[in-house]
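A protein chain is absent from this complex, but the other protein chains hold their places.
Entry: chain A
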Amino acid sequence: MSRRAVVDVTPDAVLKFNKPTEKFLCPVSANTFIEFLEFRIRDVESNRAMFEVKRPSHEIDWNARDLSGSDELRKISYTFPAEFLSYKAIGTTLVFAVCPAGIKNFRMIERHYFKNRLIKSFDFTFGFCIPGSVNTWESVYTMPPLDSDQIQEMIDSPDQTMSDSFYFVDDELIMHNKASYRYST
């Protein structure tokens, strides 16, 4: 498979998507630029972590990365307690390492859907990333207020809340991840 995206996937194209994609839009091997080190989701009011993953070490050997990963590794399924849906503010933190050459323009677009309807879209431009750097980004946002019927519908519909995360370097898609969400009572 080539290192380039399978189709010409631009940020503008992604921003028009209104449902989850059926396939991944670039190969795993497209990402020679960044490595995720940590990801965390917290309830801002209590500063309690709801989800946390960390690599044991921040040291990356850029010459020996395994870029042959299967699609299963690009999908994550989250289970959150139902109370998550009534939190006022959520913070998501991403820690990532940047390749020794650095990045001129780094951008992330994330589309969240419920039952194939867009419910939230994030578009963040990091811009320049220092060669060999380790960087942290926390996005804190208030949750849209949901009434009890909406909350029940989301609880009753496991994995119908989904998201696509697209990462671009100089407007070229280098990484695409998917997530699905379920809420347990």
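In this section, a residue touches a chain if its C-beta (ideal position, glycine included) is under 8 Å from a C-beta of that chain, and two chains touch if they have at least 3 such contacts; residues count from 1.
One rule holds in what follows: contacts and distances are computed from a predicted model.
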Open item on the list: Can you work out the missing subunit's protein name as recorded in UniProt? Choose among "ADP-ribosylation factor-like protein 2", "CMP/dCMP-type deaminase domain-containing protein", "Trafficking protein particle complex subunit 6B" or "Queuine tRNA-ribosyltransferase catalytic subunit 1".
Closed with: "ADP-ribosylation factor-like protein 2"
Open item on the list: Can you say which of A:32, A:79, A:116 or A:142 touches the chain missing from this structure?
Closed with: A:142
- [ ] Give the residue, chosen from A:129, A:162 or A:179, that touches the chain omitted from the document.
- [x] A:129
Open item on the list: Which parts of chain A face the unshown chain closely enough to count as touching?
Closed with: 44-45, 47, 89, 91, 98, 124, 126-130, 132-142
